[in-house]
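Here is the structure we will look at.
A single protein chain has been omitted; all remaining protein chains appear in their positions.
Our next item is chain A:
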Amino acid sequence: MVALCFYFEVHQPFRINHYRIKEIGAHKTYFNEESNQNIFEKVAKKCYWPAGLLIASLLKRYPKSFKVTFSMSGTFLEQCETYDPKLLELYQDILSLSNAEIICETSHHSLAALIDEEEFYSQIELQRNNIKRLFNRKVTAFRNTELIYSNHIGKLVEKAGFQTCLLEGWDPYIPKGWNAHHIFHHPELQNLKLLPKSYKLSDDLAFRFSNQSWESWPLTTEKYHSWFEKLLDGNHEFVGLFMDYETFGEHQWADTGIFEFLDRFISNMTYDKRFEFLTVSEAANKFTARAPMDVNRPLSWADTERDISAWLGNRIQEDAFEKVYQLKKQIRYLNDESLTKEWRKLLTSDHFYYMCIKWSNDGDVHKYFSPFDSPYEAYLDYVNILEDFEMKCAEKVRLKDLAQGTIQELAQGNLGENKECTKTIQASSPQKKSSPASVKMGN
């Protein structure tokens, strides 16, 4: 028997506003409420609602035989709560069913695993709490942003308390003598099970389904089903069908027949006893890890390179990335809720994706998903916002230092002549922190 594991990634970023150099210091709002709401409502109408209703109905029609797994980013959940609470109820309904699972990711769909271990754990914690609060569920499996995974990230995932992690089933990294239709484990951590994506069968739906120049177009359920039958030779046990949820209705529009396809394919599969559906955790429990999977560089599910160059592949991306994580010091020091929230929204990987310059075939995909005219514009708006944000932090740092100075003085009881002097000293030190910005302005 071959197990099928559908996993859908649900995510929306908080897109930023245009921000010009002359606006640095004006503290305009960073996030484009209007565009975020419009896009959310558009995607909800095309995908989240119709796909959710279909999946809910499939889960209820086949309560024993159909299984599905979701991961929903914290930023998506926040937008869902704000823009369409009814939609959230639909997914709460879905996730109240025992044949649906939700797994964990970083709350802000961030790249923290690549640079900041502490922030990575913080976002996992946030996401755990989100899921507990909204769905009353405990998560046991993890997927990192864009399926980015390496041996090192595996260690972090394990440290965060997970024994299951999803990753790209990219051929060069599949253990020798095996194929992507098995479960593997971390080379050092035997307990961390790695579930690879079957990228060919997944991308047939996610990317190729409506492509008329694809030799298999149009893809019928029978044709797709027959490709799974080829896996019944005893050399395949687990097929990871991992894809963006927007595949249904947004990337592949309703008029391509994607919904009917999904409905029919799943229905047929549930009657075919040579196959079974499993959730991510069920699959991890059922199968033993067959071999160590050694991933010595960050592997992702994006582009033909399957690397991280879509987010960190050029100078502007690296600069923006470095700058935003440098702000963590101030964020930790201030421990200010609203600033931390803003900062985390700026960590979302999409902001870096919009700055991708690769204009190959892949680049076209990036262009389609970007709200910006060019990657350069994406970068400029972002770094201008960061500089404004840095100034905002510096002001708060100054206030905080001032307040602490006053408290100290109160405690010491010397509110007399020394006061003004102390004040000057305390207030001047944070100014140094903000000085790089003003020096740069002077260039």
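Note that contacts are C-beta pairs under 8 Å (C-beta built on N, C-alpha and C of every residue); 3 or more make two chains touch, one makes a residue touch a chain; residues count from 1.
FYI, contacts and distances are computed from a predicted model.
Here one chain is missing from view; checked against "ABC transporter", "Response regulator receiver domain-containing protein", "SAM-dependent methyltransferase" or "starch synthase", UniProt names that protein "starch synthase". The chain omitted from view is touched by exactly one of A:39, A:115, A:357 or A:402, namely A:357. From the set A:2, A:262, A:316 or A:331, the residue in touch with the chain omitted from the display is A:316, counting the whole complex.
By the touch rule set out above, chain A reaches the unshown chain at residues 20-22, 314-316, 318-319, 357, 359, 373-374, 376, 379-380, 383, 440-443.
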